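Missing here: one protein chain of the complex. Every other protein chain is in place.
Moving on, here comes chain A:
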């Protein structure tokens, strides 16, 4: 699968179909791009030699051509000194990851890892902002002021999640899918609140 010096992208599309017990057929498309030609290099570092400054050379050549004679261009010394000069150079063949596995459905040329990292980070931040700012506001609109004032005695009231108990008790009445999701979410929020209490307020664990 390793293609040295490929000038074109090699695209392999795999389609995996999983047969579930129900009619739901899950189809996954996995697309790999192997070895973008920009992702290999041969790097030669040549130390100062006589009156020639040290220099770094980079060429896009395959592993077998990765030596001083192929990469150092233009050769700073003339014929008889080439061997002496080249002896001191160190050439390394390197490949990097940016092109090895890319999910192009996400982005064409970008480094998938960074994009993925940023999207998860962004989602988390958005969710945090939602829980801290927007939700209390919505709640206030929906349920009026009174219920929020009720748990003022709660320790982490300014925190997100603070009104978890409140919603939990309310959501028992209407059992449907949406409520189940909300219930699970509230349960999680209550757990986080518990954790936060033990870590940040009481300092019993992880200090």
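Observations on the structure shown:
Going forward, contacts are C-beta pairs under 8 Å (C-beta built on N, C-alpha and C of every residue); 3 or more make two chains touch, one makes a residue touch a chain; residues count from 1.
The definition used in the following text is that contacts and distances are computed from a predicted model.
Its UniProt record calls the unshown chain "Chloride channel protein", which is the correct pick from "EF-hand domain-containing protein", "histidine kinase", "Chloride channel protein" or "Neutral amino acid transporter 9". For chain A, the residues touching the chain absent from view are 38, 41, 45-49, 53-58, 60, 84, 87-88, 90, 92, 94-98, 100-101, 109-111, 113-117, 120-121, 124-125, 128, 131-132, 159-161, 184, 187-188, 191-192, 195-207.
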